[in-house]
Structures are given as C-alpha cells and as structure tokens.
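Before I ask anything, let me first share the structure, which is written out below as structure tokens.
Every protein chain of the complex appears in place save one, which is left out.
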Amino acid sequence: MPELSYREAVRDALATAMRADDDVFIMGEDIAEMGGSMGVTQGLLEEFGAERVRNTPISEIAIVGAGIGAAMQGMRPVVEIMYEDFLTISMEQIVNQAAKHRYMSGGQLKVPLTIRTQGGAGWSPGAQHAQQLESWFVHVPGLKVAFPSSPGDARGILWSAIYDDNPVIVFEHRLLYPIKEELPEQLEPVPLGKARVVQEGTDVTVIATGPLVHRSLAAAKEASEEGISVEIVDPRTLQPLDVETLLRSVEKTNRVVVAHEAVTRGGFGAEVAAVLQAEAFDWLDAPIERVGAKFAPLAFAPAMEQYVIPHPADVLAAIRRTVARGD
Amino acid sequence: MATEVKLPRLGQGMEAGTIVKWLKAEGERVERGDPLYEVDTEKATQEVEAEASGVLLKIAVESGEVPVGQTVAVIGEAGEAVAEPDASGGSHREESATEEPETAQPPAVETDVSGRSRRHESVTTRPQANGRRIKASPLARRMARERGIDLAGLRGTGPDGRIVAEDVERAEQAASEPQRAAATAPARAATPEPPADVESVPLTNVRRTIARRLTAASQVPVFVLTVTADMTRADALLERARELETNVRVTVTDLLVKLTGAALMRHPDVNVQFTDDALLRFPSANVGIAVAAPQGLVVPVVRDVARLTLAEVAARRAEVVSRARDNKLRPDDLDGGTFTISNLGMYGVEEFVAVLNPPQAAILAVGATEPRPIARDGEVVVRPLLTLTLTVDHRAVDGAPAAEFLRTLKSFVEEPGLAI
Partner (left out) sequence: MLSDERLRGFLREMLLIRRFEEKVEERFRAGELPGFLHVAIGQEAVAVGVCNAMEDGDVFASTHRAHAHTLARGTHPNALMAELYGKLEGCSHGYGGSMHLYDVERGNLGANAVVAGGIPAIVGAGLAFKLRDEPRVAVAFFGDGATNSGTFHESLNLAQLWKTRSVFVCENNEWAESTPGWQHSPVYDDMSKRALAYDMRAVKVDGQDVEEVFELAREALERARSGEGPVFLDVETSRMHGHYIGDPQVYRSKEDREEAAERDPIARLRARLGISDAEWEALGNEVREIVEASVEFAKNGTDPQPEDALKNVYA
C-alpha cells in the first residue's frame, strides 16, 4: 500500500472529487500556481485548470460568500481559508448566512459548502497565526465541524464533507501535514459523526483531537510503563459528536481525560466533559480532566509559546491524576 | 373587590392539605360561613367555610394537594375581573415560640422542645459520617448502592481520601459469604406484587398518619397494668343517670371518662408527657376517646373533664363522636388530649392492651362488663366485672405511681361516690 502524507491525503480527496464531479471546484488564496501556503493543492491547477482551481484576492468574506452562492446553486465548492485565525473575518458569512439559509428558508435551500482551514502552534507563528478556534463553530446550529488527525481520516473526512449537503468546516493542522500513513489506493470515505478508537485500554479514556491524538499516544506509552492502560478515542467529527462511542469507552474505563491544543477554557473539551458527566455520571470513578492550552495568546518567543501549549507530559499528568491514590 | 380564598392552616404543623371536593360551584353565590370545600389533612377530612360573602368567581385548585396559604379560589362580585391567583404558597411561618407547658396544647405533630415542627425526614441517600459528607466517586456510590454496602464504613484510597470503585469492591470481597448474602439483601424488602384478585387500596392521609404515629409509639418502652373492677354500683348509677338525663344517653364510657378525669386529678404524675428535655405536666385532664370512624381511628377529646358533670361529659362525647362518624371533626376536637380511653367492650372483648397514643403517657383499655364469679368474703359470688388495662410510657411514669392511679380508678369505679 502506498504511503501518503496528511497533506497528500487531503489533496487526494480534492482531486478524486474533482475528477468525479464537475460541480466540485476549489478557491482560496494562493492555491493555484503556488499550490497553497501549506502545499496542499499542488498539482491541481495543472490537472483541472484555472476555472476550477481559483486563486482569490485577500477577501475572506467574499471567498466564503461566493462559496455559499455557488453551493446554493448546487455546486460543491471547497474553499480554503489560509489560517483559521482568518475565519474570524468571514464569521458573518459563515454564521449568519451559511449556517442559516436552510433554516430560515424553511428547508428550501441547501448550502453544501466545504471550508478547509488549518492552524496550530509550536513554530512561533505569533498570536494571530496559531489559534485553534474549532469550538466556536460547534456552537452554531447548522454547521458541521470536523478535525481529522491522521492521513486516512483527513482523506476520508474531507470526502464526506464535500458530499455532505450542509456547510462543513474541516480543520487541518500544520504540524500534521507531514505525517505519513499507509493508505489503500481507493479512497475510503470516513463518515462524519463517527469517532475512532485509536488505541484500546482499560484504565482511562483519553479523548483527543488533532495533534493531541499523537501527543496522547506518546503519553500513553509512558503510562503503560507505569502499569496504566490507556484507551485513546479520536472523535474526528466535533459536530455532530459520536457520543455513543465515547460513552462506551467511559463505561469501560471509568476515567476520562479530554485533550486538545485549543485553549482549555471554553474549549471543545468543556462540551465533551459536560456531556459525559451528564450521561455517564454513575460510571465515573474520578473527575474528568481537561488538557489544553493555558489561557493566554501564543507568544512569539519559543520558550513562552511552549509553556502555553499542551505537551505529552500534560496528558500524562492528567492520566496520572485520574488514577491517583493517597492523600 | 375580590377576595382570595387561601388554604387555611387548620392545625398546628399543618403544611398542606388535599382538596377533596368543592361544595359550591363557580358562579354560585356563597355567604360567609357556608361550607365551601372539603380538605383532607393528616388528621381528618373537614369542611372549610367561606370567610367572605359573594360569588365564587373562580376555583383555582379543583383538587389535589395544596400548601397552606395558597390561593384556591376567588370570591367577589359577579362580573369582577379575576387576576390569576398567586400560585406561590402564601408565606406561613413555622411556630418559633417556645410553648409554655402550662398553657400548652399537646402538639399534634411531634415537636422538639423549641416548639418548631419537625419535617418528615425524606429518605436520604447521603450517608453521614462524623457529620461530614463522604467523598466518593459517582461510580463508587452507585456500586455501593447497588450492593447494599454502607459507604460510611469504607476507607477511601483515592485522592483526598475519596472512596473509589476499588474500595467498594474490596469491601464487598472482605465480607464473608453468608454475611455478604445478608449485606446484599436490599435494605427494604420489596413488597411482592399481590395476586391479581387482591385489591390495592391507596392509603389515605388518616391511615398514613395512624401508621406513622403508632409506629413511633411502638418504640416507646411501656409496661402494662391490669385490674378488674366490680361494676355493681357503677351500673346502678348509670341507670339512675339515664333516668335523670334524657337529652343524652349516658354510657359506660362517659362514666369512665369522668372517673378517669377525677383519678388523674388525684394522680397528676400520670397526666404527663415525656420529651427529650423535660417532663410536661398538664393542669387539666383532657381525656380522648378512641372512636372507630369510617375514615379510621380518631381520638376526639373531652377537655377539662374534672370540671364537667357526667351529663356534660356525655353531651360532649355524643357531639364529638357524632362528628367523628360524619367525618366532620374540627381540629380542636382532636387537639389537647392528655390521656386516652379505648373501649372495645361493646364488641365483647374481655380485655386487651392498647397502644399508647403518642405523645400521651398512658392509655386505658376497657373491656366488656360481664357477670363473672369472684371471691367475696370467702364465698364465690357473681358480679358484673370490668377489666381495665393501663399501658404506660415508662420514661414518663414509673410502675408505682401508675399502679396507684389504677388503684384509685378502680376504687372510683367500684364506689363512684369516692370521686366526688
């Protein structure tokens, strides 16, 4: 089986969809000749031409808005917002328009728009290029939100997002682009709303997204040396959330750690923790732990940035707290 | 100006009542004093009268339980607009004044010394240890609940001494086999489903109250004394009294009430009640009569018996028993008893032991008067004999004083003139 990087996997999904379907086209800043600031769309201009691989001006409002308009006419545009920090500029179109057309029209319209974006810290990009804002969009009825952590998931989820009739925001992560995975030639769709058990265990469930899936794997390895068996579950889709899979895991292990790179306060982990304490209250043998960034913007100086973002050690510490004994 | 009809507090400690039936309909004219609706309280079902005249503009609560003070209806002039009655229970404060023993009416609801009425303890699932809340994980709590293990006995090995699942499991395993079987037995045996032909009658307030109060009474340490009295002179007196008093038929019970009252005045040590902090001694003998009413056992009271004539006792007894039978007792019919008489003689019962009527310290069980042989002056004669059985709260009254009282009572029964 060929090995694909996360980046290549995303590209594969786009290309496969565009080959199969004339209605799929992509637009965003610098995605044509340059192949995107993260190199995701390299080669697509050559294969599909400038009409379907469209460089845009720096106009996040119009990029998303035009995507909405084309989607309402039955096309399946995939627009790229270069850094998820810039989603803030197109918030009005995402939240007031895309998320609500179907509802406000009483079901007359669909907006099958896909927004791809990426973010992530750890390389001193500074506070305005490093945020993780996925939880904001989970909060808006009408939107779907996904955050794949592996090449296979990225490919399969993007495919499902393109063919979902609702506006879907797919969050990629800069640090994940180079990760490789052996994947079959044939694209395997990953349904939205389905979690993945990354690793089985019996003592504690770590629910992690994006890069924290990988950091949790590292933490779990160390924990196993201490005799703690860690189960890791990646929700993959944040909205809709696969609560069933999470509950089954909690019922098995009775302890939960939720981990994401986004700021802990008001982050997606808060929603997961609330849902689990309500639905699995009698299965919890310890308080639910949350791992995320500390409550500060991301500084430029590496030492400060590293201090704020969550590391495997933070996940390990949380795991240990859930099984702790003694005074 | 419309008047709101609010559920009155019909007795001390009454927090709520269940409206059973409306006696007037919306739109009907009512006069002040007319019976307006029936309410079921812990003690009895009773009528509530209208306190204002006018038209019953609106019935806000058709039936069901209502807190004291809540608006249940509105009376006003025809055509008046009725604002939605205030659905929140009107404020009513619990008694906070300490009751003076001299003027105290024995409360109908158990009270502690400060006079505040105590609420029923709701079944709590929170075990208390040293008065502090037990730290245990939700999982551990559930496991303990399901397995009938008391968390209070466990040592927690989780952070901060929290009891975790493992601790509960360990505790369960530590118990030996037979013990474990007992420990895992449910704390309250579930009532098995009755067979289909068994009728399941819902408990009324009255029955619940009886059950609750007498269960409490059964935990009091009691002793029982029995005497048999010669009713010859008493019977003659009764016959005479019936000739003289034609308005009401004087009964054996009336006579016993009167004589008991007199005996209690001689033996105030028996006219008492035990409380955790003090012994309450009552100045007057208020004798309750156990009556089998359709709704269940009720004990209407004849107050201050010592000051009543036998005829007055009879009249009062007739009045309250009649009300009891019609389920129309008033709260002050039932309040204030210091002693109770229960007479099952009319059923042919020779003797029996009555259950204390808490918080009273004593109760007299009266059997049937029957001709029986008895030794007199070395000879066997047949006399009308009555067996009296006294049940006494040993916390409040010792054997000797109780025996002295009973001896006095017997002497009064055998020679009523002594009671004057």
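As written, the chain order gives the labels A and B, with residue 1 at the start of each chain.
In the analysis below, contacts are C-beta pairs under 8 Å (C-beta built on N, C-alpha and C of every residue); 3 or more make two chains touch, one makes a residue touch a chain.
Quick caveat, the model's predicted, so the values are computed rather than measured.
Taking every chain of the complex into account, the chain not shown here touches A. Only one of A:Met75, A:Ala270 or A:Val308 touches the chain withheld from this view, namely A:Met75.
The chain that is not drawn here is touched, among residues A:Gln97, A:Thr117 or A:Thr264, by A:Gln97. Taking the complete complex into account, A:Gly67 is the one of A:Gly67, A:Gly201, A:Gly269 or A:Pro310 that touches the chain left out.
Residues of chain A that touch the chain left out of view are 25, 51-52, 54, 56-57, 59-75, 77, 92-93, 96-97, 101-110, 112, 141-142, 144, 165-166.
To be clear about the criterion, only the chains that are shown with their structure count from here on.
Only residues 137-142, 157-161, 164-165 of chain B touch chain A when the two sit together in their complex. Note for the complex: chain A touches chain B at residues 254, 281-286, 321, 324-327.
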